[in-house]
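Structure first, commentary second.
The complex appears here minus one protein chain, its other protein chains still in place.
Read from first to last, the chains carry the letters A, B, C and D; within each, the first residue is number 1.
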Amino acid sequence: MKLRDYVIRRLLLLIPVLIGITFITFTLSHMIGDPAAAWVTDKTTEQRRAIIIQQHHLDEPLPIQYLYYINDLVHLDLGNSASEGGRSVAECLAQYFPATLELTVASMILCLAIGIPLGIISAIKKDKLPDHAVRLFSLMGVSVPIFWFGLILQYIFYLQLDLLPLGGRLPLTMSAPPHVTGLYLIDSLLAGQINTFWVALVHLLMPAFCLSFTYLAIISRMMRSSMLETMTQDFIRTARAKGLSEKAVIFKHALRNALTPTTTVAGLAFGGLLSGAVLTETIFMWPGIGRYSVRAISSTDFASIMGFTLLVVVIYVFTNLIVDILYAYLDPRVKFG
Amino acid sequence: MAVETQDVITGQKKKGSIIKNWSEKNESRIKEIKHSIRLFTKSPLAMLGLVIIVMFLLVAIFAPYIAPYGAEERNWKELKQPPSEKHIFGTDDTGGDIFSRIIYGSRTSLYIGFSVVSVAIILGTLVGAISGYYGGKIDELMMRVTDIFLAFPSLVLAMVICASLGRSIENVMLAMTIVWWPAYARLVRGQALSIRERKYIEAARAIGASDFRIITKHLAPNSFSPIIVQATMDLGNVILVAAGLSFIGFGAKPGQAEWGRMISEGAAYMLNQPWMATFPGLAILIVCLGFNLFGDGLRDILDPRQRR
Amino acid sequence: TTPTPTPETSPMTIVSMVAGEPESLDPAYDYESAGGEIIQNVYETLVYYEGDDVTKPVGVLAKSWEMSEDGLTYTFYLKENVTFHDGTAFNASAVKYSFDRGVIMNLDPWQSCISPLLAGGLDYMNSNQTEADQKAYLDLDSVHVVNETTVQFKLAKPYGAFVPVLSFYAASIISPTYDQAHGGYKANEESEWMTSHMCGTGPYVLTSWDRKDKIVLDKFDNYHGTPAANDRVIIRYVDDWNTRFLAIKNGEADLIYAPTTYADDIKKEPNLVLETGRGTLSVTYIGFNQKEKVFQDQRVRQAFIESFDAESYLKDVCLGYGKRVNGPIPEGLPGFNPDIPYQKFDPEHAKALLQEAGFSKSNPTTIVLNYNEGNDNRKQACLMLKDQIEKYDLGITIDVQELDWPTYTAKNRAGELPIFYLGWLADYPSADNFIGPFCYSEGYYADKVSYKNETIDAIYQEALYETDPAKQAAMYTEITNGVNNDAAYIWSTQAVEFEVHTKQLKGYQWNPMDSHLRYFTMYK
Amino acid sequence: MSEKLIEIKDLKVYFPIQGGIFSRTVENVKAVDGVSFYIKKGETLGLVGESGCGKTTVGRSILMLTPPTSGEVLFEGTDLICCNRADLRKLRQNMQIVFQDPNSSLNPRMLVKDIVAEPLIINGMKKGEELDRKVAQLLETVGLNPTHANRYPHEFSGGQRQRIGIARALALNPKFIVLDEPTSSLDVSVQSQILNKLEELQRDLGLTYLFISHNLIVVKYLSDRVAVMYLGKIVESAKTDDLFAEPMHPYTQALLSAIPVPDPSIKTKRIILEGDVPTPINPPKGCRFHTRCRHRMDICDKVEPEFKDIGGEHFVACHLIDKK
């Protein structure tokens, strides 16, 4: 199959998935007693409620309602956020998303930058002390409650050592760089505010590390096992028989092959990071969609919870798609199927 | 592990058929188990994991004998006490002894972990085995369904389900089961797909075995090991996610000895009473680490490439 | 270019850090304290109080007022030369506009406190609020412009506490020009614009509102009274206690909101001042829902009351930051009677009562006790009660559950909570703002918990129109005793003022009617 | 030795390949594309050919393990393709298969006795004394020590595992066994053990074999007749000695000359075939072998040669024969 066909096929396969996702979110929205919950707050009067029910066709039979629901989604009408003073959910998401994006991308970079070398070391030193150490470290990563880890990091790096700020994107006394992308690191550079850039970077460190810890572990484990797997392959023996040095064998022949499966995991990790942001952002007072969703939960603001979920799922689905396509593109052996 | 075989060929064929003696009958089984144990004991990390899990189980079982105070015993005169001889991990904001509460909390965590994982395995295995074995339309349909579930990051899906079901441990467990089964379905299906191609399945079909027999006798036992590994590690993951959900407000009731809740209650006092959040967090970390270490070790043992 | 840390901590800027963000800044809509705080600093009411007194209303936008003989008409004479933030002049029509707007919009604070008092207000509330209904109400002209500086209120029935009601921030006066320029108002609908914009006559102008982050108020230069002692107030919304605490320790904040649980930590800080001791106009209580079978039995209610060790709760859990209450009326309000005894803690008697009521181990019962999420003191109180009752070993399990605030209030409103911990904060400083909700069978809470005592209802009706304070106080005492006899509520505590600021901050003032703080006297 | 036990007529087995955007069947792997042959009672038919030419598929479809796309598979005159499940199950007891790879053909989690007993249990035998005796007897038949019945397959050597597979195949007293490269993964010394055993069993039990192999020498040793397959078709079939003495089809000739003969005194001149076997997805038009044939003629890439009897049970599909 050609790459183009493969891409088209994957995109088409996305349709049932997206329908399924909306079906699930629709079902969940209708499970909470009040289908109008997305548009009303506890202060909405009965009269107003009736109007809303009519406006959003909530009195129609369920299948019809589902179509209206999809229609609303397509028009980015995700309802109003009760926990945000009734602002539209889409507006809230747009406001908070850049912070989350900045955090997750930074974590992703940390994940790869630390996880891959660790995995390689672990594979090369299999069953030796460095391997045990890396494995223990990475298993710690998947075992640690991320929200607790955040607290401990704060306790150590802020309270005890006073090296890093407690939370937030910038100090309370510093104003945000002019809004262009919403990513402070980029915006501050664009505006030439080098100091803001550094300060924002320092603020990013702890939450990004905290968030990346889990996936760093997963990536280093994946890297280790795919590296080990690759090292048993026949072509490695061939490379050695050619007289190549061990370094060349590992870094030229094994690494390329072992990296490909790791990219897929990295793609999955991105979705995981987004959801991990729920907990991390809460701990680090990071004004992103994760913290927004937790606030929404604590006030049963269902429209916001749903909006958050849909956004995350859609991003997740699309990153996976992109990663799969990339994978197919990178690995000459992959048969598109 | 070829057997010395001269007796096979050179005669001395014992009349009297298969031996009835138990130990001889099960010699191979015993040897298998011994072999696995030996492999296992060679891995220090896996052993550490096992020790942790066993300790954890013992703690959960004998909680009332170990814990100096009750799970919900509160001394209203001793709020937020730092660790001391009387309360080795200190007390919380309701005067509960944190040490005792952590011990009792292991029961909750185990209960959640085992219920979620076992139900997810049963459901997932059923769907996965059927899907993988039959393939075709059924497979296509079931995999699309799991696709949809897997399109959600697990914490997020569990979160919305909890949000719409309402707050209780039972709902958290239900939500997590809903979140977890598709992964097992996928795993088992993958196994089924690869095992389906093995010749012994074909051999079974050639001797007229029914689908039911093939699935239960041949497919299931052979797809067992990755599931066991996954399940072990998932016990840790489930405990972790449950604690996460508890942290953001789903799950345990106020005052209940549950680790996630204890952390979230303690978080507000991190500045001046850090023990309140630290110890329950450590408990989660250690237990999950135990399951993960053990699972990781199991994976190595059950991986045929690692054998011998 | 240089980094731009904006000088938010420069001398004349006061930074206050609080927990919850306003829902709305519209006085006709907002009914919670975070919004109330901003409204009280930007808008003004006709009357308010001085110092920490709440017994004697003084004029703010009004110079003076008088009540008609029959108690049905109030005439207010307004201050002159008062301008709104948009430059337009304040006058009697502005008052009329604001009141008509509140009634017509028909939202929570108005429905519960103001509309029913005005002539035709109740009818309008009970109508469908169609255009015709609106017109019918407006035609009644219950708020009547006599001249530029005189305005008359016509009441539906005589009501002794009408002037205090006008100090409620919902009765703030907004600029009609400004509101009209931004869409005006509609029935049953919050005004989108006025939710996030303000135009009043107060000492501060709303400069900006960054959602979930901060609100900036700037000194209003044309203020008619004593101008604010500072130039700018920044109110930051920081949910996390640790951050707030660290911020004030680091000098990034001048005042913070602090829950009482942290009192010890605060007192350890040499640079901080804890302002406390004066009682707020609030009562926290545990309500029994008499729709529930268990709580129809007065012995059970009584037993629960005697199982709650309010004394210890105050001392050990609240660390003494709070006062005991003997009934619905908090100390400091006219009508409060210190002679009414506190409910007593008597576990043995309670146990006997419960046994008598038929509870035993062989017939286990579970009772769900609710409170709202995140309120640690309430959690502690509930668990305390639970511990005590379960100690009797009579097969009673108290299932303490937390609910998020919207669900909690919704369930409460629907009367679905069997037993719950709640608090009531005065809207306006009058005993009937407490007696009514708790004791009158159609009052806010009594209705929810199906409490009804006809004798009390009768006394209440009478007391409402009683203009003699002493007589009225006696009636309230009678009501309180009656309610206590009926074992209708557990009276838990009256909260006290609890504010933290730095030593550098001067000019701190506090009034129980302040919805948190009013900043114009503060300086550094 | 004349009655036909198995007869295959124009058997076709296609495997669909899904592709395109909607994963529809875009092409077929024509694994077996019109194969006819018969096997007489008590004889062994050898089936040889290069890897991927469809040998296994033929064997599997005789047992209905792969449903044929079209054609007839007659067992003692009954068409298996039209049989219902119940009948098929009965008939199947008469037919068994032994696989190439003894490692994957035995369930690693079952004890040897359970593996051998499984066909008996499935066909209604109860667990107990009698079953044990039968299993022991089967193991002895194939030359294994019955005391080893309580072991796992991995505790045996390759040759022994293959014997377990044979014991399982024999359990139901079949008349016909498909031997799919039963020795190709074994060492020569072990191969000879198995070949001897197969020979012995055939003699003792009167079995009929379809012996699939790519090792012509082994085929020659065991078979009465040999059929040569190329890319889904049989190109030549004849009595073993005839075929080896006088191969008619150019492919058979090349194949015969290509086998390295384990005898240094024989130095044959190899016929080296150029190139690789084409894919069975789009097999060459006309004669499938024409792309690699030394004697290619004009007609070869246009007309498919007929599979003709040239006398003495010798069939060939080649245009050269027509010319002669």
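Simple rule for what comes next: a residue touches a chain if its C-beta (ideal position, glycine included) is under 8 Å from a C-beta of that chain, and two chains touch if they have at least 3 such contacts.
Convention: contacts and distances are computed from a predicted model.
From the set "Molybdate/tungstate import ATP-binding protein WtpC", "Succinate dehydrogenase", "ABC-type peptide transport system,ATPase component 1" or "Carbohydrate ABC transporter membrane protein 1, CUT1 family", the protein name that UniProt assigns to the chain left out of the figure is "ABC-type peptide transport system,ATPase component 1".
The chain that is not displayed touches the following shown chains in the complete assembly: A, B, D.
Summary of contacts with the chain left out: across D:131, D:259 or D:321, the touching residue is D:259. Here one chain is not drawn; of D:82, D:217 or D:281, the residue touching it is D:217.
Touching the omitted chain from chain A are residues 233-235, 237-245, 253, 256-257, 331-333. Listed for chain B, the residues touching the missing chain in the whole complex are 1-2, 4-6, 8-10, 35, 38-39, 42, 308. Although one chain is not shown, part of chain D still touches it, namely residues 50-51, 157-160, 187-193, 195-196, 199, 214, 216-218, 220-222, 241, 244, 254-255, 257-266, 270, 272-273, 276-277.
Methods note: only the chains that are shown with their structure count from here on.
Across A-B and A-C, it is A-B that has more C-beta pairs touching.
Relative to the centroid of every protein C-alpha atom shown, the closest chain centre, again from C-alpha atoms, is found for A. Seen from the C-alpha centroid of chain A, the farthest chain centroid is that of D. Centre-to-centre, using mean CA coordinates, chain A is 42 Å away from chain C. Averaged C-alpha coordinates give centres for chain B and chain D that are 46 Å from one another.
Within chain D, contacts with two or more other chains are made by no residue at all.
The set of chain A residues that touch two or more partner chains comprises 297-298, 300. Here chain A touches chain B in the complex through residues 16-17, 20-21, 23-25, 28-29, 31-32, 132, 135-136, 139-140, 142-149, 151-152, 154-155, 159, 232, 271-272, 274-276, 278-279, 282-283, 293-294, 297-298, 300, 302, 305-306, 308-309, 312-313, 316-317, 320, going by the rule given at the top. Listed in rising order, the residues of chain B touching chain D in the complex are 1-3, 5, 7-9, 13-14, 17-19, 24-28, 32, 198-200, 202-210, 213, 217-218, 221-222, 224. Contact residues on chain C toward chain A in their complex (touch as defined above): 1-6, 8-9, 21-24, 29, 31, 106-108, 128-129, 187-190, 195-196, 211-213, 236, 238-240, 242-243, 246-247, 252-253, 373-374, 404-407, 409-410.
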